[in-house]
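A protein chain is absent from this complex, but the other protein chains hold their places.
A and B label the chains in the order they appear, each numbered from 1.
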Amino acid sequence: MSGTATDSPAKKGKWTRRAFIGAGVVAGGALVVGVAVRQGNPIDRLSPLLLTSGEDEQLLNAWVKVDADNIVTAVIPHVEMGQGVYTALAQMLADEMDADWNKVRIIEAPADKQYVSDSIGRDFLLPDLEVPALFEPTVAGGILELAQAMGLQFTGGSYSVRATGQRAMRTAGAAAREMLVAAAASEWQVPASEITTADSMILHAGSGKSEPFSKFALAAAEQGLPARPRLKSPENYRIMGQPKARHDIPEKVDGSAIFGIDARVPGMKYAAVRAAPVVGATVESMDATTARTMPGVLQILNMGDFVAVVADGYWQAQQALNSIDTKYSKTEADSLDQDAIFARYARYLDEAGEDGGDMETEEGDAAKGFAEAAIKVEAEYKVPFLAHATMEPMNCTAWVRDGKCDVWSGHQAPVNARQAAADAAGLSFEDVTYHNAYLGGGFGRRSESDNIVMATRIAKATGYPVKMIWSREEDMAQDHYRPSATSRFRGGLDKDGKAVSWSNIHTHLFDPKDAPTVPYYNIASYRIRKVDVPMQLRLGPWRSVDHSQHGFFIESFVDEMAHAAGKDGYAFRRELLAGSARHLKVLDTAAKMSGWGSALPERHGRGIAFVPSFGSIVAQIAEVDMSGPKPKVKKVYVAADPGFVINPDGFTAQMESAIAYGLTAALYGEITLGDGKVRQSNFHDYPMLRINEMPAVEVALINGDHERLGGGGEPGLPPIAPAVTNAIFAATGTRIRELPLSRHNFA
Amino acid sequence: MIKLNINGQAREVDVDPATPILWVVRENLDMTGTKFGCGIAQCGACTVHLDGKPVRSCSTPVSAAEGKAITTIEGIAGEDGTLHRVQQAWIEAQVPQCGYCQSGQIMAATALLQKNPAPTDAQIDAAMAGHVCRCGMYNRIRQAIRAAAGQPAGTETVA
Partner (left out) sequence: MTLARPLACLSLFMLPACGADPAPGPVEQMVVREPDAAPVAIAAAAGNDSPASALIAEGKAAFANCSVCHTAEQGAGNRAGPNLFGIVGQPAGRAAGFAYSDGLKTSGIVWTAAELDRFIANPAGRIPGTKMIAGGISDAAKRQAVIAYLESLTAS
């Protein structure tokens, strides 16, 4: 038993050495290494989920277990919403553990506060804190408790691989391996340094001994926590960096994958709902005369803020709901309309003037720099509200009875969902069991718990299990939209066309706070401000969050400055990135791949955009054909550096995915408001990109820094809109400052 | 009672004949592989086969299926569980991301190849354009269809 911080008293005095080693005594985060499940150990409540064959299994740590068949099970505290996280995180753990990839199973962690993502908590709460290596007991402890308190066990922010994967999964795997080696060394009476591991086997070359992990799993749990588990360096990666096939794909091609909407509960009934279309309104009256007579109807509920019909089947419920006439109360949001919103933005920006608003960041004297600039550029950009439009409409199944509650859904933050259900039912967290499923699209929408609350309220009123499904119309009307925004720029260039001044004031800032900033561009002076504009609409995080607006704003304006300087967009950005080797490599790779500068057919153009976000650096070049009445994006070249690519195929898929999602928005995406209501309702008036409009995508992956991983799910999105609009300018001379492109006439 | 033939099995359901096939399959027959996406035949997630032809089950009443054979995603693999070559191609190309639209995509693809074993890209696009994939896996879908048709996969997405 090594005399390290592992021996220091755990924060919770009731823990024993072989119990859950809690706050502050772990290597690098919420990892619990060397836990054995024993009677009376609170870990026991997890054991039914993890132990399948009985006593001889040891829970080596809460992230990984090794069973008698030498199968390594990775417990993943994140949700699979299509981004391949189950597989990528398992790769990280399995590689460090030297596990046989063909004998690795993956399960999702239960919605238990124990599995909170301390790593994410740390990044969110104290991102500037440079914590040396892996052992920071006090800090880790503090973060863990805070993270637990906030129910942080969520998937989003492109964090799973770069935080949990990098800090916890790899450490868990490495620690488990070291403990296994220590156990073997002890049994074989040889120095640990002579023991090697490979493919879930422990080997001692000198004596020819070899045994599977499972032989030493019990003994390993008796070993002390390694003080500093050594992580591999890239030349030793055997599983990380490989395009391993995803574990969840087979069930997604045979119809057996269970999504939230597929929950099955005996005795379950179905609910269709309609909430007040205008934010803040309530149901004043409802006329359910026809609905009461319709087939299958069980109950009709006026819940105050929404109406629900419960029936034997969803379709019957929705038919009956459609026949109900509802009158809503008046609210101040009734008059909200599209033009008024942007007029409001303009007013707030005008009122902020030269010195108002909130300062985000400034350097030098940007106003002076602009005033004295040889070349001045000014522009204003606008982007609309956007819906998430996940393929699987929002839904939730709930059952409240006898002081207990069960909830089924696909959610990005299962612990939050569980708490939301508890609050809605008037129960405690412990009384709720939350069952997570695959998500038919998350994109930030499924980090909200409004569906959980609604279903729980209905279930509480009926007393039997109810599956609530939102129609597509309801999903469109009750989204938490990506905020619209207006952004105004002033840029100054000297007589050599070098950027010397950058001023920006914009509406709205949510997250990440650095989205409007450009620290990677060498500009002598800058001044970036925001104004908060009150908006009576539900807003929420949308794939790449504020980078989705600011990526467009910034990379469009950089292009305008380049043009004013008489320079090519690539050359201009090269100058702005001068001295930053890692950034330049990404930009140069994209330019080279695309044949930047080479001839294109008539009315074709190339546009370039460069956006670092979520720790990854991405450059995209779009080739657009403007010879027809609408822009056709033919091809997108992507150069991406996320530090190190754990699964190249998975990362490439995420680039394709983000491009499609962002391009859909750039071409068509617009949620408009009239009389306070969202006007769009389904895919006929909120159009989607389809197979015939998907550009070819070519991706170059760059491993720029294996110790600082960036995200995969979101960074591919921010560059696509400006790459396309910059290409349109190159092809036609028309500068697009307002999205979506469907607003503009290119004929 | 309505008599149905679904994935080769005779089943009887006691439902309103106007009920869309989608909800009969999902709720009365407990087969959740077919998905609900929009309800107005705009997204393709609900696609099943009726006598081998792809239809939008969200907008087709179950009465229209009487006397016909319904095939769902659960029914396209072989009796012994061997995956359809389209399903195998989907796994090879690692097509699904979230996977929610994929039952519908696969049903459309299998129907296409049944009718036209060697489709051109234009024919693939025409057959598949009614299907939305919010995760944007269109290039992989096209590559997988080509592979299932025994053609070169193509280079829409290159890494």
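The criterion applied here is as follows: a contact is a pair of C-beta atoms (placed from the backbone, for glycine too) under 8 Å apart; a residue touches a chain by one contact, two chains touch by 3 or more.
Predicted model only: the values in this text are computed from it and were never measured.
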- Can you work out which residue in A:464, A:520 or A:746 touches the chain that's missing from view? A:464
- Answer key for A:87, A:412, A:594 or A:725 versus the chain not shown reads A:412
- Which of these touches the unseen chain: B:31, B:58 or B:109? B:58
- In the whole complex, of A:409, A:507, A:620 or A:681, the residue touching the missing chain would be A:681
- Provide the residue numbers of chain B that touch the chain removed from this figure. 17-18, 39-42, 56, 58-59, 61, 63-64
- Touching residues (missing chain, whole complex) on chain A: 124-129, 146, 149-152, 154-157, 267, 269, 283, 286, 288-290, 292-304, 312, 319-320, 322-323, 412-413, 416, 419-420, 423-429, 444, 447-449, 453, 456-457, 460-461, 464, 471, 473, 480, 510-513, 539-541, 545, 681-682, 684-685
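Everything that follows uses one rule, which is that only the chains that are shown with their structure count from here on.
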- Message: Can you compute the centre-to-centre distance for chain A and chain B, using the mean CA position of each chain? Integer Å is fine.
- Response: 29
- Within the complex, which stretch of chain B touches chain A? 15-16, 19-20, 22-23, 27-28, 30-40, 42-43, 45, 72-74, 77, 83, 87, 90-91, 94-103, 106, 124-126, 128-142, 155-159
- Could you please specify the touching residues of chain A with respect to chain B in the complex? 81-84, 245-246, 248-259, 261-262, 264, 270, 295-296, 313-316, 318, 389-393, 438-443, 469, 471-472, 648-650, 652-653, 656-661, 664, 682-684, 688-692, 694, 696-701
